[in-house]
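This report concerns only the one structure given below.
What follows is an incomplete set of chains from the complex, kept in their original frame.
Labels run A, B, C and D following the written order; every chain starts at residue 1.
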Amino acid sequence: ADLDQIRERGVIRIAVANEIPYGYIDLDGTAKGAGPDVAAQLAERLGIGRIEWVATGFSSLIPGLQADRFDMVAAEMAILPQRCRQVLFSEPNSSYGEGLLVAAGNPDDIHAYEDFARNGKKVAIMAGADQLEMLQALGVPEASMVTIANNADAISTVSTGRASAYAATSLTVSGLADKSGRVEGAGSFRDPVVDGQPVRSWGGFTFAQRSEKLRDAVNTELQAFKQTPEWRAILTEYGFSEADAEGSFQRTTAELCTE
Amino acid sequence: MDWLNYLDPLLQGAWVTVQLTLYSTLLGGLLSFLLGVGRLASHPGLRWLSICVIEVFRGTSLLVQLFWLYFALPLAGQALGLDWRLPPVVVGVLALSLNIGAYGAEVVRGALQAVPPAQLEAAKALDFTPRQTLWRISLPQAIPEMMPSFGNLAVQNLKDTALVSLISLGDLAFRAEQIRNFTQDSTTVYTLLLLMYFGMALVLTALMRLLERSVGRWRATGG
Amino acid sequence: MTDISTINDGVVAEGQSSLAEGDTTGREPVIRFDAVTKKFGDVTVLDALDFEVRKGEKVTIIGPSGSGKSTVLRILMTLEQIDGGVIHVAGKPLWHEARNGTLVPAGEEHLRMMRKEMGMVFQQFNLFPHMTVRRNITEAPMHVLGLSRAEAVARADEYLELVGLSDQADKFPSQLSGGQQQRVAIARALAMRPGIMLFDEPTSALDPELVGEVLNVIQRLAGEHDLTMLLVTHEMAFARQISDRVCFFDKGRIVEQGPPEQIMSAPREARTQAFLSGCLQPG
Amino acid sequence: MLFGIEWDTSSAWAFAWSILPILLRGMIVTLQATVVGFVLAAILGLLLAMLKASHCRAIAWPARAITEFLRDTPLLAQLFFLYYVLPEYGIVLPAFLTGALALGLQYSAYTSEVYRAGIESVPRGQYEAARALDLSAGRIFSAIVLPQAIPRIIPALGNYLVSIMKDVPVLSVVSVLEMLNVARIIGDRTFDYLIPLSMVGGLYLIMTLVASAGVRWLDARLPKQGVPLK
């Protein structure tokens, strides 16, 4: 639904994908994370009284928007050209680099995405996540990829050796590594380099194609909110570095969508 | 104790599971009768429609049906310029009830065909219309015959509700997944999950037995 | 709706053991078969059968197994279709109806109307096992004749009284003996007030000691002058006692018919003699 | 691209045609899981049936309870349990095997009942005659009871084979690349779910119709010579 209808209803439905620290639901059912916390501020500024949080699989986010199962996604989804053809993105809310989650002690001695192009070991990725494209660009064979449904399944997948590593953003990796002693972030990680540039992602809020007004209103408020110290506090609280926060100002969505 | 913390969200999920089971079993029961009677109808159009629905829903996987209704149906609607975006609860109840409706239809058909032909002749001799015969003679005699199978189907349905967690409905299995994702405490969460489903199944079985006994009273008194 | 009068409500001559000797020869035929043929596959079960029953007449059909006796009754009740010939019941064609002056195959409406003239009692009783005795009897009057519940119950109780089962009204059929079940079946058929009653070996599924109660009830009905009765039975002594006419069937044809005394004591046809000598004739 | 096969999104028909080979790769996994799951179910079910038939209550009763538990809990929950809990105790099976094991366990509850019914359908007189001829217990089971029970068991097992096939998509949640999972991945990457999911539905219909016909064919062909069937 677009902005007018949402204002009329007084409720906005926002989806998260259970990814710490981007957006997740804790045990009492409240949404947390860089996406949801910022989204809550924006909703308040837009005068929308109530938020209905929807937790869903990462790969259901875009279909869910298209099927109008929610109005907005606050999962810090990376802004990518092929996604821009399906949905609308706000301006970037954050930026983040890549990482690798490995079993404690890094038994397979993995330090980069490229390693999988040669060593025949398996790497896990989440269904629908953009690490797939990176790995494909780096020449990792399809047979080496294990698709998991959920971020948190990575701990089990990696610690049991079903995959040697989990390819995800650096924040996801450190969040998962904090949770369990059986896994850790791969040390001396080398950023993947695609088309001569180290890979960095810019995450934003996502909307259905028809929700242009909502997207514009969110952009306005987001721009204002990003100037406040509260915004930086939210990002750092969830483990984003200063550089990650600064990075979000370096690109516009228009650029990211046409790259 | 950790598991005490899990109990509250799990119970919330269990309540959703109970509701889903209830609605889809009731709707599925209704569909069973419609399709089962339709399968025996003299009108060929009605009969073939019933046969197709039964075969499609018995012949494909429930999870495929769920995903199709959840992901594909809205797109099919879009292509036709229609809004077919059903809320997940509706998708869940619809898929579950169509599924047990298709299985139940065969049960209904079997039980109706097991009514002795002499009963139908007696009804005809008393000048009942075919519809009255169906409602007043055949169905009441067939229902006790169906009950044990329906009991099994109801339990099957309870188990199948777990699949709706995969379309993000907050049922018991979904809550368990969520807690495990958060706490990584697989053993406790899944043990609780299995036990809760088992408990619900036992209660459901007991309820179906009671129901079976009450609709079959005239048989129980028999010699 | 019908020109056949029904039996008088509940008025039953008590202890009537002698016969209904009312002369029915002058009356109009209420059932008429003209050259009726019935086949099952290749087997001809009724072979150009001509047959008449007059209003109020009590006719017994006897004959060897497979001779087509049940088939005659089942065709009348429209439970089987015929392959040739014409049947009239109460002056109207059973399997045809007049539409725009021509006879066309009857629709369900016409068949239902024709069936209302008749009631049938089956060998296996065929009570509805899921209904109490009373509901077995009220069901059709309420939902076919449109009686109110109170009227139907009053009528059911009246016929239960007639068959001597007033105290069993709230039981289920499975709680009754075979003889009691068959009497309920008779009450159920009577409650529709048919002008014609068809009985297909009503006592042959019963243990010998239960046969008497059912025959007793039928005998009392036979006292009703207006009720036409068509009865298939193997109880020769009983047939002799109640019927105005006995028809001996063999291979789908009537071999011989006449007053019971003549058929039973002095059959003319060899086939009849052979059949009767095969039956142990009691009493 | 999946399994090294590119898809062609130029038109709906071209898309459907181009993903068919990919879906068929998934179908192979589906069939493999069906077969492995079925074999496990057949073996575990026989084991359960024998335990349940034991005269020793300490064996029979737990076996009955286990059957009840396996039958009354969802496949999904059992699968999660096996996939996430077993590794905590050092048992790490690949996703495919875990999935097949879950199918096998769930359906062993059903197949154990099939065996029991099949064996009970052999008339008592057969046991008595065999004992009167002094055949040993093992010989009675293998030469007298089993051959008579099998023609009744096989068709019922065949029906469960079809059911197992329809439950395989559940394994997609533990990343088994069976047909439905393949279709979803195609959908995730092309954002077109309608065509792949509809094709999976159609393929399933074909598979189950063929399998059911196969079961009927087998049923009609079984060497029932002399065995009176009800």
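The rule is simple: a residue touches a chain if its C-beta (ideal position, glycine included) is under 8 Å from a C-beta of that chain, and two chains touch if they have at least 3 such contacts.
Predicted, not measured: the structure shown is a model, and the values here were computed from it.
Peer 1: From the single copies of each chain shown, work out the full complex composition and give it as a label formula.
Peer 2: A x1, B x1, C x2, D x1
One rule holds for everything that comes next: only the chains that are shown with their structure count from here on.
Peer 1: Quick one: point me to the chain whose Cα centre is farthest from that of chain A.
Peer 2: With centres defined by C-alpha atoms, farthest from chain A sits C.
Peer 1: Have a look and report which chain pair racks up the highest count of C-beta pairs in contact.
Peer 2: Highest contact count belongs to chains B-D.
Peer 1: So, what's the distance in Å between the C-alpha centres of chain D and chain B?
Peer 2: 22
Peer 1: Using mean CA coordinates as chain centres, what's the gap between chain A and chain C in Å?
Peer 2: 84
Peer 1: Using mean CA coordinates as chain centres, what's the chain B-chain C distance in Å?
Peer 2: 47
Peer 1: Can you tell me which residues of chain A touch two or more of the remaining chains?
Peer 2: Residue numbers touching two or more other chains: 63, 66, 156.
Peer 1: Touching pairs of chains, which are they?
Peer 2: Once each pair is checked, the touching ones are A-B, A-D, B-C, B-D.
Peer 1: Can you list the chain B residues touching chain A in their complex?
Peer 2: 5-6, 9, 70-71, 74-75, 85, 87-88, 166-168, 170, 177-184, 186
Peer 1: Using the touch rule from the top, collect the residues of chain D that touch chain B in their complex.
Peer 2: Its residues touching chain B are 69, 71-78, 80-81, 84-85, 88, 165-170, 172-173, 180, 184, 187, 192-194, 197-198, 200-201, 204-205, 208-209.
Peer 1: State the interface residues of chain B toward chain C in the complex, per the touch definition above.
Peer 2: Its residues touching chain C are 118-119, 121-122, 124-130, 132, 136-137, 140-141, 218-219, 221-223.
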